[in-house]
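As structure tokens, the structure follows; a few thoughts come after it.
Then we have chain A:
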Amino acid sequence: MTAPAIEVHHVSLAYTSIDTPELLDIHLSVEDGELVSIVGPSGCGKSSLLRMIAGVLEPTSGHIVISGNERKRGWAELSFVPQDSLLLPWRTVLDNVCLPLELARDTDQQTIRKKAQEALALVNLSGVESKYPRQLSGGMRQRAALARALVGNARILLLDEPFAALDALTRNQLNLELLRIQAQTGITIVLVTHNIFEAVFLSDRVIVMGENPGRILGEIKIPLPKPRTLKMIGTPEFSHWVGTIQDLLETGWGDQDEH
Partner candidate 1 sequence: MNTKRNSSYPHLHKVIPVMAGLAGFVAIWHLLSNLYEPFILPSPAEVAERYRVLLDNHQPLARHFWITCFEALAGFTLAVITALPLSYYMYRHPFLDQLLTPFVVGIQAVPIVALAPLLVIWFGFGITSKILIAALVAFFPIVTNGLVGLKETDPRLRELLQIMGASRRDIFFKLEVPSSLPVLFGGLKVGMTLSVIGAVVGEFSGAGKGLGYLVNLARGNFDTPLIFIGLIALAGLGLGFYLILSLLEQIFMPWKKKSML
Partner candidate 2 sequence: MKSKWIVLGIIIILLIGAGIFFWNPFRSQQPEKITIGMTYIPNVQFAPWYVALEKGFFKEEGLDVVFDYRMDIDALQLVAAGQMDFAIAGGDQVITARDKNIPVTYLMSLFAKFPPSVIALSESGIRKPADLKGKRIGLPLYGTNLLAIKAILNRAGIPESDVELIDIGYTQIPSLTEKKVDAVVGFANNEPVKLRASGYDVTQINAWDSFSLVGHGLITGEKQLRTSRDTIAKMVRATIKGMQYTLDHPEESLAICFNNLKELGPEQQALEKQVFMESLKLWESDYTKAHGLGTSDPKAWEDSQQLMLDMGLITHRTPIEKLVNFDFLK
């Protein structure tokens, strides 16, 4: 029995004052290969939670375990896709995707470039290798950021509201891409979003958070079959799950546990 990909053990975060913590007693785990969404209102600390998992923010109490090991920063197991793609403007698309491998320093330049091209193909972004980020559309930039996150050997993909700034059509496209990647690679995915529809569409399980202080209100398994299609979005079953999550968000505490 393999260890869960991510274990968050009773983590709290209080960097402004102990009396009003940003996050209070977060306890959750993510299994290998799962796609879990974290949904909550703005400011509930979900981004901070993700950053703690990524290792760039220290919890005030509690600890986080990645693949059975105490999580540490720069772990090649983890990669991150931020909200603003955050591609380095001074590098071409290809060079941006090469970056994680460059930093890992364990392959030669030629292999790195080859892997980068493969990653771009994986996200359907071949053909723009020599362009600069400013020359790409928002959707293409996010794809490139995705390719960058996938180019290495990461087993865990963290995404922080990656499609929030995009239009609905592009967002749907990229959602499908993400599902395809999950199916193709079996990578574990944790996605932070404020879009309930997106959460239901993508996830195997949705973790719902509340604010003041940031805490987990509940977890909801989404038993819809995969592969999922956009047509599912209109169905009553889909709406049911959206409604359930909505209720949980609104009413605060509630344990909706439908196995």
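If you want to know what made the cut, all candidates are chains of the complex that A comes from, given by their letters.
Quick notes
The rule is short, and it goes like this: a contact is a pair of C-beta atoms (placed from the backbone, for glycine too) under 8 Å apart; a residue touches a chain by one contact, two chains touch by 3 or more; residues count from 1.
Keep in mind that what you see is a predicted model, and the values were worked out from it rather than measured.
Note on chain A: across the options 1 or 2, its touching candidate in this complex is 1.
Here chain A touches candidate 1 in the complex through residues 51, 54-56, 73-76, 78-80, 82, 84, 86, 88-92, 99-100, 102-104, 132, 134, going by the rule given at the top.
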